[in-house]
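Only one protein chain is missing; all other protein chains are in place.
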Amino acid sequence: MKYSIFSLARAALSGHKNWQRTWRDASPKDHYDVVVIGGGGHGLATAWFLASEFGIKNVAVLEKGWIGSGNAGRNTTIIRSNYGLPGNTGFYELSMKLWERMEQDLNYNSMVSQRGVLNLYHSDAQRDAYARRGNTMRINGIDAELLDQAALKKMLPFLNFDHARFPVQGGLLQRRGGTARHDAVVWGYAHAASELGVDIIQNCEVTGFVRDGNGKVTGVETSRGKIGAGKVGMAVAGSSSRVAAMAGLRLPIESHVLQAFVSEAIKPLIPGVMTFGAGHFYVSQSDKGGLVFGGDIDGYNSYAQRGNLPVMEDVCEGGMALIPMIGRVRLLRQWGGIMDMSMDGSPIIDKTPVDGLYLNAGWCYGGFKATPASGFVFAHLLARDESHKEAALFRLDRFQRGAMIDEKGQGAQPNLH
Amino acid sequence: MSNSAIPSSTIRMEDASVAEFSWDIRSPIERALVVGPYGALGEAGVSLTEIRNFDLVQVMARRGKAAEMTKPAKARFGVAAPEMPKAVSTADATLIWSGPDQFFVLSKGGKHTTEALVQTFASSASLSDQSHARVLISISGPKGRMMLAKLSSIDLHPDAFPAGAAATTSMDHTSVTLWRGNDRPDGQAVFNVLVFATFAESLWHTMLDSAAEYGVEIGHSEDLA
């Protein structure tokens, strides 16, 4: 079904009784050209790009729960392309460009809102680092503005400028950054992919790989039976190590929990996305009025999809340090998701040593913004057997070659990225 | 500060090497600590007293020598050094557990300084003088425990934390050594907190904020309680 002003009017006049399902809830066939494991944003986007850009329509997305039940439905919805290192800069800008046309591409309202992403700085050294990052972005054709305190005072008068332990001095602003409605991104890709014939199969957990005599992957074992596949792509985020282990692979990845928080709804207060530079706290405001905020990962390996109190306390302390007036706002909900933390904080999109098995992983806490580009370059890899140029550095063997993409310079300590 | 100290901006380069500095001993929270009442009016619920000018030595058993450390300790102090989170007091020293196979010796008047202890532990432990590296804050008053409960995740109820109990723990993200001393003559519990000098001012302000609602009596003293 095509969404338009006419379909809306028709549905309204018939009492909204004739809406069709946004996508088909398919049952597995015996064989697909490509099977994508994981019905998060990345898996669904991959399937859609395979069908729409690369002409491969005999595709299935296998999801063990329901689509969007993983991180795609748990994140804080921030999109931006303010990365500083080769490999990341171009890739995330490709993603930003795809966000800018997503709603037209998918014929679905994913509520992409370019309300701006502002990283605050609190010291001269931090200003210099942001100036450098902003320059890197601009050299690469990405918008960036360095704001001083006077500009910020006009924009965000409620910040703790004067009595703070780390006074706010200014910020790096990317106006084209912002937020998108995470569930609608999942549903939009599912809708568009399903329209092109992709089978979206829920409650279908991959439990093993089918290999031929040469070790090549020729299908997957699932909770709904064996499914044959020309190629298999993994896009299972926090479960990457577990699924890779079924093919005998060990990955440079640890799974960690990241929490997020939503307050009760309040009047419009925070215009865009804002990050605190002297602690770990970031915040935006949802259209319903809730403050959506978060901070650091908990810091220990976890598959539990829930975190602990110390990080909650730390995040709230960061919030209070930056915006004292939110101290009276009540917290409504809090949850966690499992991050596939890579050893340098950057993703891996590559073939694996196992023939027929392809890997999309290592998104850490920042893979939502990557969703469209990740789907596009992964589809490219699956269709053509070669990396897209914007993903050419996200190789699985880069750790062995010493070609890390470590934005934070933390080294192989995933809980610090 | 003594008058002989020269502000650094007036020191010419060629004179720098002969500049005189003041080595007066000052408390790291000398400026932050304002003697008198603070917070809610009326009878103070909490008294915060900084204890100044003490000798503090950390005794740490050398690798594998923990057992050898006990005998000289007992000979020197007349009591066994604590082997678990406890504080024991003698006539002229308090021994406070500060981690596995290590303890603090807190005293006054130069009797148990590093120099004085070096022979005692020559073959078993390493000593480290912490006298001016830590600030000692003594907390008492009817609301003292209430105030500490805001900062500490340790159960300080008398059943769980009686006199002589000790803990190495964190308050407001700051490492501290906490122990309960002997009760005051009026029966009030006394909690002692040792904190690194450079973190002391921050923790002091946090304590003031936490105690303000109960009314605070601020002071400093030269006497170990």
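Order as written gives the chain letters A and B; numbering starts at 1 within each chain.
Operating definition for what follows: a contact is a pair of C-beta atoms (placed from the backbone, for glycine too) under 8 Å apart; a residue touches a chain by one contact, two chains touch by 3 or more.
One rule holds for everything that comes next: contacts and distances are computed from a predicted model.
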One chain isn't displayed here; going by UniProt, is it "succinate dehydrogenase", "Sarcosine oxidase subunit delta", "sulfate adenylyltransferase" or "ABC transporter ATP-binding protein"?
"Sarcosine oxidase subunit delta"
Can you tell me which of A:Ile37, A:Val117, A:Ala193 or A:Leu251 touches the chain that was removed from the display?
A:Leu251
Sort through B:Leu48, B:Ala61, B:Leu127 or B:Met147 and give me the one touching the missing partner chain.
B:Ala61
Taking the entire complex into account, which one of A:Phe54, A:Trp335 or A:Phe399 touches the absent chain?
A:Phe399
Would you mind spotting which of A:Val315, A:Met343 or A:Leu359 touches the chain that isn't drawn?
A:Met343
Against the chain that's been left off, what residues of chain A make contact? List them.
241-242, 250-255, 299-304, 308-310, 313-314, 343, 399-400, 412, 415
Extract the touching residues of chain B with respect to the undisplayed chain.
60-61, 63-64, 66-67, 83-85, 98-102, 153-154, 167-170, 173, 175
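Note that only the chains that are shown with their structure count from here on.
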Round to the nearest whole Å and give the separation of the Cα centres of chain A and chain B.
49
